[in-house]
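Some notes on the structure that comes next.
For this view, one protein chain was removed and the others were kept in their places.
Chain lettering (A, B and C) follows the sequence in which the chains are written, and residue indices restart at 1 in each chain.
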Amino acid sequence: MRNRGRLSLRVPQPKHRPGDKADFSNVAVPPAGSVERPPVDVKARDIAGHAYSMIRVLDDEAKAVGPWNPRLDPEILHKGLRAMMLTRAYDDRMYRTQRQGKISFYMKSTGEEAASVAYALALERDDMCFPSYRQQGLLIARGYPLIDMMCQCYSNARDPMKGRQLPVMYSSRDYGFFTISGNLGTQFPQAVGWAMASAYKGDDRIAVSWIGEGATAEGDFHHALNFATVYRAPVILNVVNNQWAISSFQGIAGGEESTFASRAIGYGLPGLRVDGNDFLAVYAVAQWAAERARANLGATLVELYTYRAEGHSTSDDPSRYRPSDEWKAWPLGDPIDRLKRHLISIGAWSEQQHEALTEELTTLVKETQREVESIGTLADGSRAPTQSMFEDVFKDIPWHLSQQREQSGA
Amino acid sequence: MRNRGRLSLRVPQPKHRPGDKADFSNVAVPPAGSVERPPVDVKARDIAGHAYSMIRVLDDEAKAVGPWNPRLDPEILHKGLRAMMLTRAYDDRMYRTQRQGKISFYMKSTGEEAASVAYALALERDDMCFPSYRQQGLLIARGYPLIDMMCQCYSNARDPMKGRQLPVMYSSRDYGFFTISGNLGTQFPQAVGWAMASAYKGDDRIAVSWIGEGATAEGDFHHALNFATVYRAPVILNVVNNQWAISSFQGIAGGEESTFASRAIGYGLPGLRVDGNDFLAVYAVAQWAAERARANLGATLVELYTYRAEGHSTSDDPSRYRPSDEWKAWPLGDPIDRLKRHLISIGAWSEQQHEALTEELTTLVKETQREVESIGTLADGSRAPTQSMFEDVFKDIPWHLSQQREQSGA
Amino acid sequence: MPAMNMIQALNSALDVMLGRDPNVLIFGEDVGYFGGVFRVTDGLQRKHGVTRCFDSPIGEAGIVGIAVGMGAYGLRPVVEIQFADYIYPAYDQIVSEAARIRYRSAGDFHVPLTIRTPYGGGIYGGQTHSQSPEALFTHVAGIKTVIPSNPIDAKGLLMSAIEDDDPVIFLEPKRLYNGPFDGHHEKPVQPWAKHPLSDVPEGYYTVPLGEAAVARPGRDLTVLTYGTMVHVAVAAAEEAGVDADVIDLRTLVPVDIKAIVKSVEKTGRCVVAHEATLTSGYGAELCALVQEHCFYHLEAPVQRIAGWDTPYPHAFEWEYFPGPKRVAQAMRRAMEK
Partner (left out) sequence: MPAMNMIQALNSALDVMLGRDPNVLIFGEDVGYFGGVFRVTDGLQRKHGVTRCFDSPIGEAGIVGIAVGMGAYGLRPVVEIQFADYIYPAYDQIVSEAARIRYRSAGDFHVPLTIRTPYGGGIYGGQTHSQSPEALFTHVAGIKTVIPSNPIDAKGLLMSAIEDDDPVIFLEPKRLYNGPFDGHHEKPVQPWAKHPLSDVPEGYYTVPLGEAAVARPGRDLTVLTYGTMVHVAVAAAEEAGVDADVIDLRTLVPVDIKAIVKSVEKTGRCVVAHEATLTSGYGAELCALVQEHCFYHLEAPVQRIAGWDTPYPHAFEWEYFPGPKRVAQAMRRAMEK
């Protein structure tokens, strides 16, 4: 065995860096409609191939095709389009607001709106979501008041989080949206725990979680899959593979060696890989996995294949580490544009209506912002009462915190 | 979607509990020789099926058959047999020694000797092992002085660990045996790190690690596989599936939903499932994976399918949670017995020789023990100097530890 | 009332709570069919069913992460970490999640979670079966830390912890499971049955969190301690011939500052004792509190007695363990000055 060649350390590198021309010809995009739709009680092992393919419904002409076509009423499609467009309008506005120095931080979900909005519409209203920080579309699609979202970002006196969290770290029990953590991955096993609790109680609600492809490297990803399989938890676990984790490409998370959907296989769970920019495909997969979960058949891992069109957050400048035209070269397009074209192709939408809606939503966001700013901004001093910073550490304030509150003069 | 049946929580249960008759008819045991042996540069995805089958070389007549037959010289087989038998004799003796109250704790590896001994012989002498607590066979097969192992268990004045660790928590840099942790799973990413370091330095040594099937639920299992795949680390990662983790059966670790070897698939690593009680099969797989690692082709996950024949440790009483005849019903037999029968079948061994060797090894262990006890036992007060307890916390003793050493009167 | 040892008392607490509240459930490594490596959950699965007390995979981070999600749903999970030494993989879920969910969501969610785990030395467990990690939790805002020292308290505190709407780390002094232990390892083991605090009511009652108890009233010197060391301190007082006021803190956060101040103002002298390593141990906080609140009453420096700043060395169990001799020495030092 001796006298072998020397070993060497391999460090994965993305195909393109700033200055290079973006090129995704290595990304295999199967034709829409080409992946089989199994019954929900299929054995996981029998659909191992699904983890390597890609479920797609909208074809190049924006027609809905194939067995995964969820055949939705145009009403639902309109809802979805509106929620995705509102999410984008809101993101754009808040991004600029941060650039104007009015809020401290922001994270857009541009290009990934279908990953949350299609789920929100496919799930029951009281199914519980355990999002990461890029699923604001869930709140918007479920009709959470935009003004409350914005007040959270402004940390003003109406911020439901009382100024305790960075912008975008929403929480709403009423809207089935679990409090966002700054720590990556922690929500994944929590969702499984919530689902186990639901099963334990004989409830019929399921849990759904989202994690970035980068964060799948955390131990909590493994714990979630493992507990989910052992206790057959009614949960849907989504990996949002948007190709990037701040500056590191998905190969640093292991994405060059296998798909993230295929991680399911070793746990005996179904792993489905989906065109994440195809509203109908995401909807159909959410429906399938929810039905499976509700039928007591356990968890599904879903890889939502998409692209992070903008910077990681307002603290990030992606032109430092990737070609600036990657988003344009992205082969799966823009989820809003694709759904719009589909609606037009079935005669349920028009360019004029689209323009009018864009206009309407932009105005809505602007007006909401005006209202929010009339309540106040952190910079003006509008925020929760200072003494509230000592509350909610515990249910009741213990002596040492009331002493500290006193010392603080709050 | 409403008006579905209620959910319910599934908690896996083993097929048999104390009082039941053990029955492993559900364990699929493919015939020896039936699994293909691919070239070491095979693509992981092309051998996904290997994760669900079982590599076996010794058939029911103890003949070595099929493509994985490593065709070893009888000399190596004799070495392996001897090391396995010595491991068992040593285990038996130390177990009794604990029962006599002379040492505080012990853990046997009975029934699993091939999982370590075959590896020790298949690897290069300077490949680095990151064992869990049940691979004492590695030290024995590599010729580590039995007396030092025993002194460690006695925590006496010659204990190389200076009394710092529980019995069986050996360490020997010289014998390529990493210091055993009491914390499960931590060695798995460490092995990957060592292997990455070897690759980084252009070395040709590889690392090998062992984890129990129960401990695969720890996050470190995931970290190891993930880093190993990303950096293509020259490492062999073994899951010793001995069916039990203290009182919980392998289903609690997810083993009813898929095989542990199949966990490799989602990382794009080869996952091989092996008859862990078949010395030749374990040897052949170790050789294959080592060759692959040394050829800079990266990591392999190996599931060693075996059975923990005795209690988890001297603190455990397995008759409280499993049928007492399980070991007898175990379809893969006893690794020592199977290798012995093979050697006899090829005319390289006899019952007489076997008896003589058993005798010799029992005497060796007894005599070593006599020597060890003449050095001293913890109960008699033989141990490292008391002040040594303040050493090795840091390389140099800082002021606060020298002050504490003084206060202690040591 | 039956005499119970600490294991029985804890088992009874769990049994009572499973009976009272269908939202209580128990899981952890080996806690189901087998009843736990220390038998604290013995019989609970058989009595209450497999979904109410069950085995979990060996992944402490997973156990706590799952429990956090269950807590958010509205259950009251009680999880066991087999040894406190194995709680570190779960540290992120405890510190970043359980402890902060109420705060970060402004009360929208909270996690009524109890984490039980055996801690401490005295059983020749070596470096990974002997640790006392309480100070790693007392530093974290949003967690309560509780340590009982006898069967009556153990049961009452555990029931309070389970009913509490905040996450509680419940550390069980494993050396006290089967009998009181004053550090005299050379003496035969005493069963709890002979101790008055083993006279445990069978049904429901609580011992409130945040209240200390006086384990031994005295006038000369205050000892602030908890867990196994309560018994060691009481023995040391006799041996040193010091009339010590031994305060069993029971809850470390929120600590019973009134009981501390009252005692130190009375005695003017203070010894702080714990098994955990000295540096940055909870004893440091106690020292700081005492000198902040009682500086002008103090006649001598507060003496800290603790585990040495080393891992727990298997062969040096009794050199490491801060036994009665060391505590008595500290008492004498505190009295001399």
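A few notes on this one:
FYI, a contact is a pair of C-beta atoms (placed from the backbone, for glycine too) under 8 Å apart; a residue touches a chain by one contact, two chains touch by 3 or more.
This is a predicted model, so every value here is computed, not measured.
Between the chain not shown and the residues A:L81, A:I252, A:A281 or A:V365, the one that touches is A:I252. Screening C:G36, C:P57, C:P89 or C:G210 against the full complex identifies C:P89 as the residue touching the chain left out. Screening B:D46, B:D392 or B:E406 against the full complex identifies B:D392 as the residue touching the chain left out.
Of the listed positions B:A195, B:V208, B:L269 or B:A299, the one in contact with the omitted chain in the full complex is B:A195. Annotation: of A:K63, A:H78 or A:H400, A:H400 touches the absent chain (contact as defined above). Hidden from this view is one chain, which touches subunit C at 61, 85, 88-89, 91-92, 95-96, 100, 103-104, 127-128, 135-136, 138-142, 253, 276-277, 279-285, 287-288, 291-292, 295, 298, 300-304, 309-311, 313. Mapped onto subunit A, the footprint of the missing chain covers residues 8-9, 11, 13, 17, 104-105, 155, 159, 162-166, 169, 181-185, 214-215, 217-220, 245-248, 252-254, 315, 320-321, 378, 383-384, 386, 389-390, 393, 400-401, 404, 408, 410. Looking at subunit B, the residues touching the absent chain are 128, 130, 160-162, 164-165, 169, 171-173, 178-179, 181-183, 186, 188-198, 200-201, 207, 219-220, 222-224, 226-227, 230, 391-395, 398-400.
Note that in this section only the chains that are shown with their structure count from here on.
Among the residues of subunit C, those touching two or more other chains are numbered 51, 56-57, 59, 61-62, 89.
In subunit A, the residues that touch at least two other chains are 196, 198, 200, 219-220, 222-223, 226, 230.
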